[in-house]
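For this view, one protein chain was removed and the others were kept in their places.
Up next is chain A:
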Amino acid sequence: MANLRDASDKALKLLRTLPRVQIGNLRPNPNSKKPDKRGRAQHGGDKHGAGNKGSGQRQNFMRLGYETGNQPFYLRFPYEPYYKGHHMRRQYPPLSLLQLQVLIDTNRIDISQPVDITTLCNSGLLTLKPAEMEYGFQLTDEGLDNFKAKINIEVQHASEAVIAAVERNGGVIRTAYYDPRSLHILKNPKKWFEKGIPIPQRMLPPQDAIEYYTDAKNRGYLANPEEISKERLVLAQKYGYELPKIEEDASYEMLTAAKDARQLFLGLEPGWLINLVDKTIIKAKTT
């Protein structure tokens, strides 16, 4: 009995919170309405656009590609795998040197600090969609002659001419790999910090990308630094410019600042938790 009373109490409590019975939330009694008959003169009339006989009249829509007994077109020819796995391939949306120079000239990015994906996305003019297999930006050579900025930039892909254009001005360029989850965090770090989840570790590149990112010619982030400094000199001789000495530069600290291969943000280590409200950093205690 106690259970029953509990149930009725609950039902009454529930009823109190529900809205009143009124014309706005009533519906007709079940089975009181009959579906309209579509007469010959109604709604387009006659056969209502469905044709006269057979499967058309019954609106029997065939499955896509079916040709009523013919060998379907999509099965008629042998398979030719030109684009095999194209939906799995990594994409690098282009960012030209001209665009980058415009961003610098209009004060949209601060080149007194190292430039990475976050800097570019925070300008509000560039976006990245990691969910659509976009793995970062590639720096392209449009506007190469007019590029005059001295920057420390990290992109995901760059051609030889672009590397030369950046290094001619005394800048530093590095190509680095980020896994999709890291890219998702990098494109909007503020949103990630607000979630209250610690900064994760960056993954190492997949097997088919390791060759690119360990090559000093591509200024890969996994390449030997000594080989990179040698390749800088080789490229300067190939393109015929004098390599500016960044060791004697006033902004040497900024130009040589680089993330660790497992690091997502410069200066912030994986495992830290950022509290934007209290402006605190929560770290694991080291004993």
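Please note the rule applied: a residue touches a chain if its C-beta (ideal position, glycine included) is under 8 Å from a C-beta of that chain, and two chains touch if they have at least 3 such contacts; residues count from 1.
Here is the rule we use: contacts and distances are computed from a predicted model.
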item	value
Name per UniProt, for the chain absent here [options: "Exosome complex component RRP45", "F-actin-capping protein subunit beta", "H(+)-transporting V0 sector ATPase subunit c" or "Large ribosomal subunit protein mL49"]	"Large ribosomal subunit protein mL49"
Touch criterion as defined above, residue of A:3, A:17, A:32 or A:207 at the omitted chain	A:17
Residue, one of A:11, A:50, A:233 or A:281, that touches the chain absent here	A:281
Interface residues of chain A (partner: the chain not displayed)	13-14, 16-17, 98, 101-102, 104-108, 113, 118, 121-122, 124-125, 143, 146-149, 188-190, 193, 195, 265-268, 274, 276, 278-285, 287
